[in-house]
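Removed from the display is one protein chain of the complex; every other protein chain stays in position.
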Amino acid sequence: MELRYLTPLTPGEQRAHGLPEPQPLAMADRVRFSELDPLGHVNNKAYLDWFEAVRVRHFETMCLPHYGDTPAPRLLLRNASIHYMREMHRDESYIATARATSFRSSSYIVEQQLWSGGTLRARLEAVMVLMCPDGAGKQPIPDALRRVLVARDGATEAS
Amino acid sequence: MELRYLTPLTPGEQRAHGLPEPQPLAMADRVRFSELDPLGHVNNKAYLDWFEAVRVRHFETMCLPHYGDTPAPRLLLRNASIHYMREMHRDESYIATARATSFRSSSYIVEQQLWSGGTLRARLEAVMVLMCPDGAGKQPIPDALRRVLVARDGATEAS
Amino acid sequence: MELRYLTPLTPGEQRAHGLPEPQPLAMADRVRFSELDPLGHVNNKAYLDWFEAVRVRHFETMCLPHYGDTPAPRLLLRNASIHYMREMHRDESYIATARATSFRSSSYIVEQQLWSGGTLRARLEAVMVLMCPDGAGKQPIPDALRRVLVARDGATEAS
Partner (left out) sequence: MELRYLTPLTPGEQRAHGLPEPQPLAMADRVRFSELDPLGHVNNKAYLDWFEAVRVRHFETMCLPHYGDTPAPRLLLRNASIHYMREMHRDESYIATARATSFRSSSYIVEQQLWSGGTLRARLEAVMVLMCPDGAGKQPIPDALRRVLVARDGATEAS
């Protein structure tokens, strides 16, 4: 099956390209020349751009529509833990994913995976905090979105 | 016609997506979140990554195969002139191109265009110098490649 | 004479560090690990960040104060021509400069130099366009600033 770039992949496509468990959002892209480090591997920072692109899209296209009349929050990255498992090389294609794994009243945790050639290359866990649009304080996650995070992403509510 | 990303586009595809004159190499990609500047437009530097990716691919897949037994040169960017015509925005798709327009004994000029939504957004002219693999001096362009640059890219030999 | 980083250098300091002609603005910095390319040289893009930092500072601290009651314009990079002369390496210190060389009613040209170890490594010529704060049209350069560009930077008025 040909890999479609820059487009959300169906669960079937994700499985066909080596992801054992399909994720709510998964998109393919390819290593760029500008992302190589002095040793010819992808530099550590490039992964963060890749994960960011999918994480932002996960929020904007899959979470924000459940805000109803609530104004869109400002999204803040509070913590990021990245685990580099196996190096990426020039011209390799990859699939980056995003899934909310848990949430509190005004924050949630996103788990992200990077797959290439059927092997997991890196994982990121990010804590996202939802601020009021004016940045003045935190904004609670609307109930409608909480239900979606549980039902669609399999997220749990952290006490 | 759907836009295929990260793959050389056929002349027909190039025309269908708004390029009046098909180029020897044209590839589509899309603006990333990490490429936006403080004003919400694509930052000036991102264009250079996009052009670089296509320029390197033009050399490696369309020029290097004509080197025969000659060792692959080290490619050096000597000059770059970029003209920004119309701003790019978040999530816009674009097509970046490359074409050799002229060459001398050990250098060539690449003309690159950036198209989006049927309008030309930026142009780059780059002077590339071909160094010996050890960086010690310049390496002449093999005759076989010179013929290809003329026949395929429409390049002229500068005296 | 010790090199002071991230601070405008006096004409005497500029000369002591190898600049034959002192420029209106010159600031020193040092190559970062993250700026090295796959071959161990500074990547072409890093120079643009360096030049940008000095060019923005030149406008904001040396041009904007002459705006009086006129609202600050939005600065647009229209053209950039960069000439790479000699490669930069890891941990090298450099001095980047900025000088307005000419101007029209609502644009000006900045000439920028990059010096390291007494040799010129790169030159950039940038065409800057001054837009109204709302981006709706061009904004003329105030007379007070025009006089300063001539007297201080030695800029000429292009007809």
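Letters A, B and C mark the chains in the order given here, with residues in each chain numbered from 1 onward.
In this text, a residue touches a chain if its C-beta (ideal position, glycine included) is under 8 Å from a C-beta of that chain, and two chains touch if they have at least 3 such contacts.
As the structure is a computational prediction, the values presented were derived from the model and not from experiment.
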item	value
Option from A:Leu48, A:Ile109 or A:Leu149 whose C-beta touches the chain left out	A:Leu48
Residue, one of B:Ser34, B:Asn79, B:Ser93 or B:Ser106, that touches the chain absent here	B:Ser34
Touching residues on subunit C - with respect to the absent chain	5-6, 29-30, 32-34, 49, 52-53, 56
Absent chain, residues of subunit B that touch it	34, 36-40, 43, 45
For subunit A, the residues touching the chain missing from this view	39, 44-45, 48-49, 52, 74, 76-84
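Here, only the chains that are shown with their structure count from here on.
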item	value
Subunit B-subunit C separation of Cα centroids, rounded to whole Å	27
CA centroid of subunit A to CA centroid of subunit B, Å	31
Gap in Å, rounded to a whole number, between the CA centres of subunit C and subunit A	38
Residue list for subunit A, restricted to those that touch at least two other chains	34
